[in-house]
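One chain of protein is taken out of this complex; the other chains stay put.
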Amino acid sequence: MDFYNIVFYLFALITVVSAAFVVTTKNVIHSAFFLLFTFFGVAGIYVLLGADFIAVVQIMVYVGGILILLLFGVMLTNKITDVEIRTGTIHLLPAAIGVGVFMGALIAVMVWTNWKSVPTEIPLTTTKTLGNLLITDYVLIFELLGILLLIALIGAASIARRDKE
Amino acid sequence: MVGFPILSLITFLPVLGMIAILFFPKEQVKPVKYLSLVITAIQVVLAIVLLSNYNYSAAGVYDEKSFQFIEKFRWINITGLSWLGNVKIDYFMGVDGLSTPMVLLTAIISFIATLSSWTINKSVKGYFALFLLLDAGMMGVFVALDFFLFYIFWELMLLPMYFLIGIWGGPRKEYAAIKFFIYTLLGSVFILLSMIGLYFSTTETLADGSKVYTFNMLAMMNPANSTQDGILSILNPNNLRFAAYIALFAGFAIKIPMFPFHTWLPDAHVEAPTPISVILAGVLLKMGTYGILRINYPMFPEITRQLMWWIALFGMINIIYGALVALAQKDFKKLIAYSSVSHMGYVLLGMASLSTSGINGAIFQMFNHGTITAMLFLIVGVIYDRAHTRGLNDFGGLAAQMPVYTGFVTVAFFAAIGLPGMSGFISEALVFVGSFGVELTRILAMVSTLGILLGAAYMLWTLQRIFFGPLNEKWSSLTDLDKREYAMLVPLALIIIFLGVYPSAMLDIMNTSVNSLVNFVSGNIDSLTISGL
Amino acid sequence: MSESLIINLSVLILFLPLFGFTTVIFLGKKFPKLYLFEVAILTSALLLSIFVLYAKLTFFNVKDIIAEFTWISMNNLPFGDVININLGVKIDNVAAIMLFVVNLISALVHIYSIEYMRGDRYYTRYFAYLGLFTFSMLGIVITHNLLMMYIFWELVGLSSYLLIGFWFHKKSAADAGKKAFIVNRIGDIGMFIGILILFTNYKTFTFDVIFEQIAAGNLPFGSEAWLTAAGILVFMGAVGKSAQFPLHVWLPDAMEGPTPVSALIHAATMVAAGVFLVTRIFVMLTADAMLVIAVIGAFTSLLSATIALTQNDIKKVLAYSTVSQLGYMIMSLGVGAYVFAFFHLVTHAFFKACLFLGSGSVIHAMHHEQDIQKMGGLKKKMPITYWTFLISTLAISGIPLTSGFLSKDGILAGTLAFGKLTGHWLIPITGFTVAALTAFYMFRLVILTFHGEPKDHHKFEHAHETPWVMTAPLVILSVLSIFIFYTPNPISPDAGWFMKNWVKTPTQVVPDNTRYHHMVESTEEAKAEIHGEIVHSVEYTETMHWAHYPAMLMSLIVAGFGILIALIFYTWKKVNADKLADKLKLLYKGSLNKWYIDELYDKTAISGTLNFSSILAWFDQKIIDGAVNGSAWLTRVVSKFSGWFDTFAVDGLVNFTAFFSGFVGFSFKKLQTGKVQTYIVFVIFSVIILLLLFKPF
Amino acid sequence: MLQVGLTHFLVVSAILFSFGIYGIVTRKNAVMVLMGIELVLNAANINFIAFAKYGNFGFSGQMIALFVIILAAAEAAIALAIVLNIYKTFLSVNVDEIDHLKE
Partner (left out) sequence: MANLYQSLELILPEIVLSLALVVLVTSDLILHKDKRLIPYIAGLGIAVTGAFVINQFNFSGFAFQTSSNTLRNYGMVAVDPFGVFFKLIVIASSILIVFFSYSSEEINKTIDRLGEYYALIFGMMLGMFFMITATDFILIYLSLELLSLSSYVLSGFTKLRDRNSEAALKYLLYGAVSSGLMLFGISLIYGLTGSTNLYVINSLLQVNSFNGFTFSFAVILVFAGIGYKISSAPFHFWTPDVYEGAPITITAFLSVASKAAGFALLIRFIKTTFVSFVDVNGAWALIEIFDWKTILVAISILTMTLGNFSALWQDNLKRMLAYSSIAHAGYLLLGIVVFSNQGLIAMLVYFVIYLLMNLGAFLVVMLVANKIGSEEIDDYNGLGYTSPLLGISFAIFLISLTGLPPTAGFIGKLYLFIALVDAKMITVAVIALLNSVVSLYYYIRVLKHMYLIRATESTPAVVSSFGNKLLVLIIVIPVLVLGIYFSPLIDFAKRSITILGL
């Protein structure tokens, strides 16, 4: 039970528990905040996995971008104090049981599968390598992502802006 | 032999007519009608030209060389496939003794039906366009010798028919049209499956010596062309030939219509407008039996021999069942429709005997039933046009009111019940001679003679209910036939009587071919000697 | 005088009436006088037939003149031979005589009808029909093969249908025509099958070829039973046309037609066609077949004679008498008295035609009154009619000096001989009984009609003798009922030209061992005779000679007895017929109502068929249509399209399939809830299901 | 067991994934559904990085994770736009009320 393990369990706990709150809490603002914790937890896990750059990106994009977007979405569409009372189309209990079973199966798969495991140390800083890869091997993806962002920009703007009536 | 592609012409002339009609303005009703009339008249002329150049001693059936007026060229040709070799579909037309009578019949009935269509007032343009398309489809079925082509024509007539019933029909036209459509489509699905199976079981040797799968019907008939492992190949010990035979037979039987697939017929007939009933009964039903003779018989001789008795049995059931049900009808048209069921039974019975006289009789009966039933439906149309009812019990005593009409009705009815002197008698007699002559079907033939009696019963009863007895005053204003109706009925009556007196005119056309067919199906010809190449 | 002339003339005679028919039917409307043309044609046909008869009997007395051509020729696979269906003409003595008889009666009826039918709405058409009928009948007479026989047989059926139903506006007439045709068809089916049996075996329809083959020992399907069957089946045709039991019911109804038609068709020609047919196929009948024929003939004659006793309609009496006489002829053929059967056919044709025409004359005079109860005393008013009628009555009753006496006596002798040789005594007994009954009811008819006091004075006052165009045929026919035309010897026809020279029992027959085998052992020695001869007929002929005088005597006695009773009942009124009828109520009612045979048929066969057909129609509509439609799913979908579902959703199977297919469609529909989360759940489930289904652990 | 290995990361991912699914199918609010989707994407990302590390697959796993994060952002932008649009139209973002198109 070394430090690494303890840190892992900590992050794992944060991630899982806050994720659970994200999907169960009735207040949408609370959900958003728990989501923040989840993202942090995941970022921590990335760090534990040696993906420091990704962890940073995770925080920057997810927390700085996506979460803010979501909050904006919440605010633009809800009164802040709105509480979700009525259950939706899918009743919670059957959904919980179903997802529980599904989760069990998934965990079983994860545990019992004979994954390729060749423990190697990944260099502490990955940023440079990733940067290189980004303009060599993955240049196509990189460019394509650019176009995708452009499209997303156009699309989001197009659909969200008010029409001239 | 004529110097031009007569079969293509006779088949596609109506299509040309249809295209021309589509360019007519909507209001121009007369020219459309006259154009159609001219087109169908030319068809009749072409049919006569064909007949006058016809070689009576050429057999056809399975032998390409003795087919006549052949037109054959590669239509679709795809080479260089890895495993399929070479996909080819021929535009292959030709006639022999089995199809020539049907070509004649189609031409005549189309012409008469065009005349009968004169009373159509609703969307005339569309009507005649569809009508001509239907005409082309029917003609094509009878002249096509490539299975694929055959199938295309077979399907081609489906839609025009659907619309002709569905748009210009009676009160329950939609129901009837859909029913017709579904039934026949179901039938053609069976045919399609078998066709594909046959395709993959038959190879044809091309000029360059390569063997390719083929849709050529004549090649399919030759066992020497079977592939080693095709699912319908005779060489394959686990072949599905029996199932394919049944599928094909069912597909055709729906068209005939054979009991128990016949229930679309009364509905379709009752709802269809008169000319369409005429076409339906006059030509369409024949396609079923023609298909069996053209495809089932020579392609599956061994199964045909095996199933003779069953075919005869169904023929018998058709005859008697149709007649009995006809006896209970109260609607004039429905009665005629069921009488068609009964009469087509004779065709089945004759075919089943697998003897020259029986099959001669069957084909002759196809022709005769075509003309006679056409006349019957025209007759129903005449009275329906005037009285707007077809209830048998609504009439009475019309003989006094419409003597000439009654005369034609009498001719048609007696022709239908097989009175000697009329064509129907000869064919029915030949059917019986054939089926009685074969021990297997003898008892069935004997039972089937009951049909003669029942036929007389329902026909005469009808005659009596409509025409005899005191005149129902309601109808005292009905007029007798007009000129156009004369023009429709007289030719048919003349044909019926002419062929009744001089049947050889028709029998000689088919005799050689039928002989050859019988020989072939009964296995009298060594398979190797008939190789088409 | 050449054979071809006779052939050509016969064919000409055949086609003359057809020509008349077509001309009149197509042009009759424009030229109403054309009926005269038809009459003229028939007259010329009559003259020609007289010439043919004369030529045949004089120049070719023993030779059959045959001419034929191939009508249809085709290979006959799988049997490997060629079928030639030949049509042809065979003029033997029988045909020549029949040609004459038919033409004569037809011509007379034509002439008679000029007056009788005058004023009818379809006057010209009537003559056209007569022409058509004559054509058909002549066709039967001169054909040399079974197919043509059948063809003309049916044509006769058609023309009789047209003529019986001539007054189609009367429902009863139309019914009668229909009934005649359909009942005849029943017989025809049998005949057709019989012909099929023969054709299948001999590949020809020609009589002579078939008989030759049979004589050569070539039996149908190699068995004698089939030959018997073929004989009986072909005979069924005769049962229909000649109105034999059980198909006799159409004939009395056919009296709905105009009376001259009854005279032509239902007395002399059409009904005689059956007898003629049996004479044609006589040589191929086996002993069993003949026994059947004899029994049917005897029974028919007895049955209808008993019915005739009580009928009050003048034409009905004659009709039943006709059936009875036809039964006689058939019986005669059955017992082997071929010549006498044919002889009786001829004589009966004349006197029965005369009777019918006479009754027509009476009806005409009485303004279409047909009930004999309402007649009486017409003797004074209509002398010519009376006397001709009386002569014919004597003839039919078998009183000496008449032709009827000769022929009837021969038949009775034949039955006696048959009884003696075979032990079937019931047949002669029936024969004599019928003779007595015939004499009785015929005299009853004469007495009630012509003698005594008129019952309906009003009608009586207006009654008068008919014009000469009507009486002349009566006279001619009654004269022909006198013996001198057939034989110089008034008591024995054997020496006469008819029997001796003109008509002989055919010599060529079925294999001898099949014939008369029931004639016990007495014919044992005859077997040695030459193959193909009617060896037994020698014995039979001898026995007939033996029976000749006893038969004559007895027939005279029974006829006299019959007449006596009639006189006692109706002239002298010693016995009150009505009271007697009351006493024998059951019998009387039975007889009056034709033994309820019509009703029986109605209740069983006819309504049975109709009910069955209604059931089938129901079955067709509900079950077949439902089930084969494959599914009512079709019905359901179709009906959903147009909203006819309610009418068409039928019970049982149909409902089930409808439910099932509807369920399938509906379940699919239900999946589409519109809620996207549901869809997502489905996706996840599908992933799991796919995984479980296709990759178990 | 307690020694952290590949499996542990995978289990976290599996749980996160399942929670994501749960959120997607149970939340009414469209925005909350979107949160569930983010959880699912995060779960996949953990997988990629964990596999890459433990399987010695190089940097491809991290690259993918990077791309997915960026893509998630784009998706979120679009999604939020659509949700806003929905709100404008229906005055509600309750997913289970937006079911006019069905059957």
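Observations, loosely collected:
A, B, C and D are the chain letters, set down in written order, and residue numbers restart from 1 in every chain.
One rule holds for everything that comes next: a contact is a pair of C-beta atoms (placed from the backbone, for glycine too) under 8 Å apart; a residue touches a chain by one contact, two chains touch by 3 or more.
Here the structure is a predicted model, which means the values were calculated and not measured.
Within the entire complex, contacts from the absent chain reach the displayed chains A, B, C, D. Of the listed residues B:Tyr62, B:Phe111, B:Phe142 or B:Phe163, the one in contact with the hidden chain in the full complex is B:Phe163. Chain B residues in contact with the hidden partner, per the touch definition given at the top, are 75-78, 80-84, 87, 123, 151-152, 155-156, 158-159, 162-163, 166-167, 173-174, 177-178, 181-182, 185-186, 189, 192-193, 196-197, 199-200, 231.
In the full complex, chain A touches the omitted chain through residues 109, 113-116, 136-141, 144-145, 147-148, 150-152, 154-159, 163-164.
Where chain C meets the missing chain, the touching residues are 637, 641, 664-666, 668-669, 671-672, 674, 676-680, 682-684, 686-687, 690-691, 693-695, 697.
As a convention for this text, only the chains that are shown with their structure count from here on.
For chain pairs C-D and A-D, the one joined by more C-beta pairs in contact is A-D. Between the Cα centres of chain A and chain D there is a gap of 6 Å. With each centre defined as the average position of its C-alpha atoms, the distance from chain A to chain C rounds to 103 Å. For the pair chain B and chain C, the distance between C-alpha centroids works out to 38 Å. For chain D, the set of residues touching two or more other chains reads 21, 25-26, 95-96. Multi-chain contact residues of chain B (touching two or more other chains) are absent. Chain contact summary for the complex, chain D toward chain A: residues 2-23, 25-32, 34-36, 38-39, 42, 45-46, 49-51, 53-56, 59, 62-63, 65-67, 69-78, 80-85, 87, 93-96. The touching residues of chain D, counted against chain C in their complex, run 21, 24-26, 33, 95-96, 98-103.
Chain A contributes residues 1, 4-5, 8-9, 12, 15-16, 19-20, 22-23, 28, 31-32, 35, 38-39, 42, 45-46, 48-51, 53-54, 57-58, 61-62, 65-66, 69-70, 72-74, 76-78, 84, 86-90, 92, 95-96, 99-100, 102-103, 106-107, 109-111, 115-120, 122, 126, 129-130, 133-134, 137-138, 141, 145, 148-149, 151-153, 155-160 to its touches with chain D in the complex.
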